[in-house]
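Only one protein chain is missing from this complex, and each of the others stays in its spot.
Right, chain A next:
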Amino acid sequence: MCRIGAIKSRDYIHPSWALRLMRSQQKGHDNSGFAMVMQDLGGVFENYKKYPVLSMACTEEGMKTAEDILYSMGFSRIGQWNPEIRPADNLNIEPMPIYVFQFFHYPKSMRNASQAEKEQLLVDARITLRRALEANGEGYVYSFWPDTLTLKEIGDPTDIGTYFNLWEESKDFTARIITAQCRQNTNYDIVRYAAHPFFLQGYTVLANGENTFYEKNKHFQKSLHKGYIGFESDSQCFLYTLHYIHRELGWPLKYYKHTVTPLPFEEIERHPERDVLLRIRSSLAHLEINGPNTLIGVLPDGQMFTCCDSKKLRPVVVGRNEDMVVISSEVNGINEILPDRDWKQDIYPHARETVIINNELEVNQWQQCV
């Protein structure tokens, strides 16, 4: 079963925190990989918050292919950060030759473009890069977005940490939001893209669960947005629905929950929003999720949330202190990194509940039913 975790912190923290959070839950996963998305970046990235960061793992040829494409689109590189690779023979890891974390200037023609146009361009660029690299097996493009960095790797999380020197805290490589998972997908062969967290246009989602409505979700999502691609994992659907509800339709976050786990008809009938909920249920029937799930999501403005399937079949717990809120599949993860917190304040979200952490680290609980 997947173990997932997320940290939102007042100060910048190093990914070793996320590694420790996940490693303590090691018994619950199969050590087949480690993946993380860092948002609201610090360290060497802090002064480049406006600029899109390309996160990619590739071969030499892939690197060249990607550079050619980006230059032809008008992007120009302004900087890069290279992880301090520490290869060793005994490490259980299947690394790619090159890991790219580069900052870019938008094309000159886009300098005065609206935010929406820039965001569209970034999606287009990422899809183009992905398709090009995929064609010849030259690499994987995880994200191309300002203030965001993605790393996905196959192997033992401890060894991956060693390989990228992630165990050693450093002030250069930090973020205020880090979401992580220790495990590769099990549904099919290992596919690097299939590891959570999934990211699209500022939205991040990771899940511990199964999506038994994968097929109908996928069929529907494919025609909704060109960014809804891949579908290497049934959990990718959760991200696309979040993106669709919150960004494309512009609905408040609570309607994400109303879409993926709608209230039973009997309860809708009693609900003050009855009419709206019935319409959502009909128009978005194909975005429902059935199956046991816990989701953690991050919105573009940095808010973080978690919610579960309608029966709460998978665990999740939220722990916090003054400076940090941690969401984790198991409480031992939180114990590891926040041993001195007041554990009586831990929250075990209910089936119909969404727990939202805002940028002041205030925790709000919202109930789907009345």
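Here are some notes:
Heads up, the rule we're going with is that a residue touches a chain if its C-beta (ideal position, glycine included) is under 8 Å from a C-beta of that chain, and two chains touch if they have at least 3 such contacts; residues count from 1.
In this text, contacts and distances are computed from a predicted model.
Set against the options "Sulfate adenylyltransferase subunit 2", "glutamate synthase (NADPH)", "Twin-arginine translocation pathway signal" or "TctA family transporter", the UniProt name belonging to the omitted chain is "glutamate synthase (NADPH)".
Checked against the full complex, the candidates A:Ile7, A:Val141, A:Leu284 or A:Ile357 give a single residue touching the omitted chain, namely A:Leu284.
Looking at A:Lys50, A:Lys64, A:Arg131 or A:His219, the residue that reaches the missing chain in the full complex is A:His219.
Residue A:Ser310 is the one among A:Gln25, A:Ser310, A:Thr354 or A:Gln368 that touches the chain missing from this view. The chain that is not drawn here is touched, among residues A:Asp275, A:Asp323, A:Asp342 or A:Glu362, by A:Asp275.
In the full complex, chain A makes contact with the omitted chain through residues 1, 209-210, 212-216, 219-220, 222-224, 248-252, 254-255, 262, 264-265, 273, 275-276, 278-280, 282-286, 288, 290-292, 310-311, 313.
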